[in-house]
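Everything on this sheet refers to the single structure shown next.
The complex appears here without one of its protein chains, the remainder shown in place.
Then we have subunit A:
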Amino acid sequence: MLKRLYRWLDLRIGVGEIVEKELTGYLLPRNINEWYSLGSVLLLIFALQVITGMLLMIYYVPDADKAFKSVTFIMNEVPFGWLIRLCHAVGSNMMVAVLILHMLSTLLMGSYKAPRELNWVTGFTLLALVQGISLTGYLAPWSQLSFWATTVATNSASAIPVVGPYLVEFLRGGKLVGPPTLGRFFALHAAVLPVVIAAFIGAHLFLLKRTGISAPPFGREGTANPFEAQQYHYQGHPGGIPFFPNYVLQDLTSISIYFAIFLAVVFFWPGMPFTPDAFVPADPFRTPAHIKPEWYFLANYQTLKIFPSELFGLSVQAAAMTFLALLPFIDRSPERHPLKRPVFLTLVIAGVLLWIALSVWGHLS
């Protein structure tokens, strides 16, 4: 039956040619490893976030008077509403975590280097966009946690000289976080940012298809023809392994492992995305003690606290982010093996440790 359907389609639109070009004939490096499958995992997470987000929109009301009640209704009254909401809340945390792992693997394997500078830049932009969509979604439940975390996060922009205070007011739609903030954050979260993220994912995949996939700098002998910046050429892998079925199996393995972790958190640690303040409706006249941002913003939050001037703290972060975004243009040596780049490897490890230390410090302080 399936074979007949395939033949029917092939006769009309030449499916076989696409399968040959994009799946069975799409050859990957022989020494490709499991870290390359994180992109597929991220695509799946994004799709799940879109689906669960659409489902939540059926019952969620983006109105300051009704938002908290509608979320409580989803959690307590709607059949499996708790599951859909937890999948969305846990999924957003997982998306940031997997994205960080994807970027770390790219960093350590030197895959950001020429000719893949634009892949890195679009990927880095996606990290910023994912953080933005998480931040704007954080306000949606209109709880004490949402309200005050958004107050603290938007307030950081006030340290920018001259335009800072106006920028804060512009972000919030008023002097303080209030109903106008919910309106604009919801529009960003549910309409603007998903479209922008989808566009950047498209650009990221387009670049991947045009440059060809990078070969890991270790493992079995490579198959890539080296890049020379003379003229454009697709970096193919003659003699490599086919994407389908070989690497699809690796993608499915990684997706299964991801699901095991994701569902374990959803079912056995459902409190992970929440603190007690997440269960109290927002009260603009009562600031709860120890309000903290999400784990992936803790390092930024702590950096702002340790510098005597907020502007200095912001500038340090902006410099670090710009350095990372432009890394392929700064680190131009062709060597990609991490052990043959000791200074770089030390810097990466030190950077990760610093980020973890700042996050833990921010959590405990």
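Following the convention adopted for this analysis, a contact is a pair of C-beta atoms (placed from the backbone, for glycine too) under 8 Å apart; a residue touches a chain by one contact, two chains touch by 3 or more; residues count from 1.
Criterion: contacts and distances are computed from a predicted model.
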Q) For the chain omitted from this view, which of "BLUF domain-containing protein", "Spore germination protein", "Rieske 2Fe-2S domain-containing protein" or "Phosphate ABC transporter ATP-binding protein" is its UniProt protein name? A) "Rieske 2Fe-2S domain-containing protein"
Q) Any idea which of A:Gly81, A:Pro141 or A:Pro273 touches the chain not displayed? A) A:Gly81
Q: Give the residue, chosen from A:Val41, A:Leu55 or A:Ala157, that touches the chain omitted from the document.
A: A:Leu55
Q) Of the residues in subunit A, which ones touch the absent chain? A) 55, 58, 77-81, 83-84
